[in-house]
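Note that one protein chain of the assembly has been removed; the remaining protein chains are unaltered in position.
Chains here go by letter, A, B and C, matching the order in which they are written, and residues are numbered from 1 within each.
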Amino acid sequence: MSGHRSVGRLLRENAVILLFLVVTVLAIHPSGLSLTYIGQEMLTRLGRDSFLVLALLLPIYAGMGLNFGMTLGAMAGQFGLILAINYNILGVYGLVFAALASLPVSLVMGYICGVVLNKAKGREMVTGYILAFFINGIYQFVVLYLMGSVIPMHNKAIVLSRGYGIRNTLNLDNVRLSLDNLLPFHLGVFTLPIATYLVIAALCVFIIWFKKTKLGQDMRAVGHDMHVAESAGVPVDRTRIIAIIISTVLATIGQIIFMQNMGNMATYNAHDQTSFFAVAAILVGGASVKKATIPNVFIGVILLHVLFVVSPGAGQKLFGEAMIGEYFRQFIGYGVIALSLVLYAWRTRRETERLREGLRGGAQGAVAAEGGAK
Amino acid sequence: METTDTLLSLQNISKDFYGNVVLQDVCFDVRRGEIIGLVGENGAGKTTLMRILFGMNVIRETGGYRGKVCIDGQEVHFQSPFDALDAGIGMAHQEFSLIPGFTTTENIVLNRESMRPTVFNDVFGDRMSVLDRPLMKQRAAATIAKLGVNLDPDTLVSEMPVGHKQFTEIAREINREKTRILVLDEPTAVLTETEAEVLIQALRKLAASGIAIIFISHRLHEVIEVADRVVVLRDGVIVKDTPTEGVTVRDIASWMVGRQVSVERAEEEVRSFTEDIFSVSRLWVDMPGETVKDMNFTVKKGEIFGIGGLAGQGKLGIPNGIMGLFPAGGEVRLHGKPVPLNQPRLALEMGMAFVSEDRRGVGLLLEESLEWNIAFTAMQIQDKYLRPVLGGLFKIRDEAAMRDLTLGYIDILNIKCTSPSQKAVELSGGNQQKICLAKSFAIAPDLLFVSEPTRGIDIGAKRLVLDALYKYNRELGMTIVMVSSELEELRSICDRVAIVDEGRITGILPPTAKLEAFGLLMTGERVSQTSKGSADA
Amino acid sequence: MNGASIDPKVKTRRALVRAVLAVVYLGLIALVFSLGKGHTIILDNKDSDDGSIKALESLTVSVDGQEPIDLSSGDRDMAKVHGQGHQVEITVKDAQKVTHQVHVPLGEDMVLLSLPALLSGAPSSLIPFVPKEIAAPADDQGNNNSFTSPDAPAVPGAPPAPGAPVVP
Partner (left out) sequence: MRSLKAFGAEFGWPRIIIFLFLVALFFAAPTVGVRVDASLSDVFNRFGQNALFVLALVPMIQSGCGLNFGLSLGIIAGLLGATLSVQFGLHGAVGFFGAIVLASPFAMLFGWLYGKLLNKVKGEEMTIAMYVGFASVMFMCIMWLLLPYSAPDMIWGYAGKGLRTTISVENYWIHILNNFGVVAWGPFFRFPTGEILFVAFAAFLMWLFLRTKTGTAMTAVGSNPDYARASGISVDKMRIISVMISTMLGAAGIIVYQQSFGFIQLYGAPLAMPFTAIAAILIGGASVNKANMLNVVVGAFLFQGLLTMTPSVINSALQTDMSEVVRIIVSNGIIIYALTRKTKVTK
């Protein structure tokens, strides 16, 4: 571990996050947004997104990479919300109801996802991603065709005029901000969604505690080396499934929190980008496919969203096209994911290379020694 | 330690893989607190024996075994390694099964962690208990103490010297309250002299505490040093089972490699060659597990040059390095012209060919037809088996020519297959090996490297493969460098046999030399005699 | 390990705990439902159909301490509430405030509360109310573009057409 190399390593390991900082800082000024505004946005978005991003942690611990399958959870959450709106249940009660109602669904979803991913070991990420599309099809089938025809809908106002299928955008007035404003709190010019923060804090505590449990330890073992864990008698597949189930359930709750903050829901598209934003966030926060921490989550959410907030303005200012900022943040999102996946894959290869180099060095050394002797 | 109560006894264990006998009527007992040194050449059956002992699946999948395994006098039938563990048998593997990201403690108590139940146990089951890390650390420390080595319970395995990994591995096995029998497969292979010393002390300590140890090793002086009794396996038969008092390394070596009946030398005439064709000097190869450190030798035109030695000593590294499959350096000359290293294509183009020891991994396109497997290299290197189409615009595969070629070799080497278009994966080991040979013959090399040509194929096929090599050498004057762990087959067809130990050639002998001579070179005793000859005096 | 061999006592206890938990789960849903269910109370100050009860000239009413509403005779207004039990405070001009408890049945979205009836303590002051026709807002197929033509298939993760805002 000679000095300069470790510095270089440090830089390489945080390449993503550093790059991102630079871009963001550069974009802040042209956007022409006030820091207070950005600050308030951050406080809001921390509450809105953190829970979803935290849902990614366990599968990473279990060595299953980034759980693109979390979208399944998001869909379950929306299902619950639809029911809450349907029965016209107001406020926090509505949220709790949605969460409870969608629990069984997300458990099943999580189980399915876990089983499928176990069949695709080594390709979890791409499989999870496609699985999300697949389930999306089923979700649409249920919501767009069964609801109102097979599943009786109590509240006609949310059903399409053709008599079945839910409208494309749902108004969540009944539950809007009900959690964020549960414990209103003002700090100078800022308003903080304390209740939401408390829920998130609770989740963090849970995760920290969970890592101390036997199950958490098993997950780490499986994540580090499936075969060793297997040979030590850890039920690998089962553990992986559990990790995914928990992640899915968390995603469900996360989506509900997300939606209550947004205040209305694009019934058929809201979940499309859930995993995209969550994954981008955690990666921007400095996590990798194999390693992630709670700080990564919060750093990531803040960094990513500062950029998202400022980019349209910046785009407008720099190119005279607001859409450019719009596309730019999409580009950044996908780009970051691609980049850090590449860096990770590339780094692991480098790492093995390095180890072998060492071996070879030894060999050469021996040769040199012999040479000297001769 | 004069204890007589028998802990484990193996009675008339026999095992064959599809008619290929690897163990025959193996019997021996292990007593409480006794250290058994189990030695034998590669393929002598040590591994298989241990697999049987551990009830590994491979054994059942390949038709089980005959004979009895008894513990405390009762016969046992292990369905899985876990049963063996529960019965108190622990094994420390050659390649570590540790989790690098975990600490010593976590590895030692892996999946046997001490836990405190929580309220959630009743809801989600025992795995919701919280780890009791202090207690875990205590247990680990206790175990380490029992082993009598100094290991920090909190260092990550990934940051340990290899020796400590070995200790951790052993500690994990003896941490099981039940463990009474401990199997160590090549525990010292990766250790430095001093580490090995420490380990041996540790083992003595364990034995004293009543644990029986089966110590598998190639370092014979260590075996003599640590073991109470030495059991020598050869071709699946126990040729010797004797207390170590008064036994010398030389004795064991000769028992190990003693003449086998499987293959015998065709004719005793000694050929002499003049012209050098191939020379290697100061070659190093970075092949994991087979590192070549400083290799020097020359091969004469028309001879069969054998390279022997025990596993992991680097003999396999030689052809793999020269053919550019693993990073290598040094000076290699063919016909006096320097061979560019690390570039397989150029090596092939210079007229060398290589039959890899890793048949399924490197040697074959398992999912493709025999035609492909045999013709591919020739096609790529020498543009054979291509025909022009669209008025010479493209050149495409000449399926007909490939078929003829394949049929030719199927006939010459009498390869058993349904048709030339059969998939390689469907062939038996022996026939797959013949395909690999055919692939190399097809490019008519001046110099052919053959690595472990008979590994994992049955006696009959061995004979055929060796004959094929012999034939090509005699009839086409093809120079052959044959690398093998099986001394006898080297002696049966080679003109000279070099023995490799720890990445260097320890000596080159005529095939007719005395067995002990080979045995000693193999176990690197030439080195250790000078350094610490006391061991075997 | 892994709960493979646990003694039957523990087993039964766990079965019990889990059963209880299931019940709690259902109970919780029911509770949240009843507490959170939104109702619209239509407060009206009209003569009863049979004319037995006369509307009051003017009164002020407030439900669960919400913004007080003034109703003169023949007026009608409504209050949105959730849960079932509610406090209705009525102040008939220059008389002092009277407070009544009303209990809205769980199933009903809208109930009509006749204040005069309530004041006169008549039994049927609270009756279910069925709206004539809720004007259904027009469908908003707009954002749906991504899955209408197979030539531009929906791919979740695909960005919306230019102009449409993205989620965050």
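Observations on the model:
In this section, contacts are C-beta pairs under 8 Å (C-beta built on N, C-alpha and C of every residue); 3 or more make two chains touch, one makes a residue touch a chain.
Quick caveat, the model's predicted, so the values are computed rather than measured.
Of A:Met70, A:Met125, A:Leu179 or A:Val306, it is A:Met125 that touches the chain left out of the display. Listed residues B:Ala145, B:Val389 or B:Leu476: the one in touch with the omitted chain is B:Val389. Taking the complete complex into account, B:Gly363 is the one of B:Pro187, B:Gly363 or B:Pro453 that touches the chain left out. Although one chain is not drawn, the whole complex shows that of A:Leu11, A:Leu183 or A:Ala345 it is A:Ala345 that touches it. In the full complex, chain A makes contact with the omitted chain through residues 116, 119-123, 125-127, 129-131, 133-134, 136-138, 140-141, 144-145, 319, 321, 323-324, 327-328, 330-331, 334-335, 337-338, 341-342, 344-346, 349. Summarising the interface, chain B meets the missing chain with residues 323, 325, 344-349, 354, 356, 358, 361-368, 372, 376-377, 379-381, 383, 386, 389-390, 394-397.
Just so we're on the same page, only the chains that are shown with their structure count from here on.
The central chain here, found by comparing per-chain C-alpha centres with the mean of all protein C-alpha atoms, is A.
Comparing chain pairs A-B and B-C, the larger number of C-beta contacts belongs to A-B.
Computed centre separation for the pair chain A/chain C is 34 angstrom, with centres defined by C-alpha atoms. The geometric centre of chain B is 75 Å away from that of chain C, both derived from CA atoms. Taken residue by residue, chain C touches two or more other chains at 1-2, whereas all remaining positions touch fewer.
Among the residues of chain A, those in touch with two or more other chains are 233.
Those residues of chain A lying in contact with chain C across their complex are 45, 49, 71, 87-94, 96-97, 100-101, 103, 132-133, 136, 140, 156-157, 160-162, 167-169, 174, 233, 235, 262, 266, 268-273, 276-277, 305, 308, 323, 326-327, 329-330. Within the complex formed with chain A, the residues of chain C that make contact are 1-2, 25, 28-29, 32-33, 35-38, 82, 109, 134, 136-144, 146-147, 155-160, 162-163, 165-168.
Chain C meets chain B in the complex at residues 1-3, 6, 13-14, 17-18, 21.
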